[in-house]
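Quick notes on the structure that follows.
And then chain A:
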Amino acid sequence: MENGEEMELIRELLYNSGEPLSEFYRWLHKAWAGFSVPPVFLDLMIQFAVAAAVFGFVAVNALWIIYYERKFSAKLQIRIGPNRVGPLGLLQTVADTVKLLIKEDINPSKVDRVVFILAPGIVFLGTFLTMLVIPFGNGLIAADLSIGILYILAVSGLAVIGLLAGGWASNNKYSLMGGMRSAAQIVAYEIPVLVVILGIVMLAGTMKMGGIVEAQAGYRWFVIYQPIAFLIFLIAANAEINRAPFDLPEAESELVSGFITEYSGMKFAFFFLAEYTNLFIVSAVAVTLFLGGWEGPFFPPFVWFIIKTYAVVTVLMWMRWTFPRIRVDHLMQFSWKYLLPIALVNLLVTAIVIKFI
Partner candidate 1 sequence: MTVRELLEKIKQKAEIEDSKEDLGVLNAYVKPSSLRSLLIYMRDSLGFDWMSFMTALDMPQENTIEAVYELFSNSSKDSARIKVKLSRQAAEVETVSDIYRTAEWHEREAAEMFGITFKNHPHPENLILTPDIKAPLRKDFSGGDMKRMPE
Partner candidate 2 sequence: MEQKTAFEIQELTSDEYVLSMGPQHPATHGVLRILLRMDGEVVVNLQPDPGYIHSSIEKICENRKYDQVMPYTDRMDYLSAVSYNLAYALAVEKLMGLEVPNRGRHIRVILAEMNRIMSHLLWFAAYGIDMGALTPIWYAFRERENLITLIEMQTGNRLTHHALRIGGVKNDLPTGFVEGLNKFLENFNDMVDEYEALFIDNVIFKARTKSIGVLKKENAISYGVTGPNLRASGCDIDLRKLAPYSGYENFSFEVCSEKNGDSWDRCKIRMNEMRQSASILRQAIDTLPEGEISAKAPKIIKPTPGGCYAKVEGPRGEVGAYVVSAGTDKPYRVKFRSPSFSNLSALNEMCAGVKIADLVAIMGSLDIVIPEIDR
């Protein structure tokens, strides 16, 4: 294959999404043709710009989501929440982040240094890569891969390596236990999620994120066809991102802080950032798969997407601040004895219905 063809293929893969962005790319390429520089540099620059944009969004969104969670939980708990830094405490998380970034970064002497330092990076990388295929609006997607949803499942699996590595490298019994728990938990809950997504893919006939949303056009949202699947997805995905009531890997009252016990400063901030971005991603995927993505009246698609995502985020937070933590063996039982069988039955029924009706 010639070099040009290959580039064309990659470009096709990356930019073949809906309208505005790819139009913009085409226009850029046309303009670029005026200079005598190979177009591969332009591609690289676009890649960097996209990466920077996604990173910026991840960071700002995480800051906002932390603030939102603190305010929301405060409201549930009849208190006020952050209200000192900035108007209504809006800059509280910014101040916290700055604090974390300038804090001393402690590497305990007995840790496995390389793995210890790499672990937060791996966890964050998995999160960051997932962000690339979230369809924020019609065509507003960094890379609309034809295997989008599969890509999400594959990449989000990276996080477990990071958590386990962090727990193991900390050389702390509590951390190790936390890491082990997270591995067991994510493996157990990946399967119900997979089965549920399979049903959606069957309905939509595509694995492309944009395609799944388009399959729901005309308010035929999959949540109407698959309400049980939606619930299973919410629960299992919540477990997969280690949030209460499934926050066993960090289980404060049992394992002190689980795998992040020994982490401080910047590395801790990375774990924290990944955790809250994961919350957003899970909600965004739920919106994409079940709630019609960006579809909605009056407002532009992007706004609708954000509104829906934050609605799901709110529900997850509501659950978090109400329920006690589940026990580790109950967690496994819940997945294998309840979620998985129900998800399988759901899948079977879906398959039969699609086949014969």
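On how the list was made: all candidates are chains of the complex that A comes from, given by their letters.
Here, a contact is a pair of C-beta atoms (placed from the backbone, for glycine too) under 8 Å apart; a residue touches a chain by one contact, two chains touch by 3 or more; residues count from 1.
Predicted model only: the values in this text are computed from it and were never measured.
Within this complex, the numbered candidate that touches chain A among 1 or 2 is 2. Taken in their complex, chain A has these residues touching candidate 2: 73, 76-79, 173-174, 177, 244-245, 247, 251-256, 321-330.
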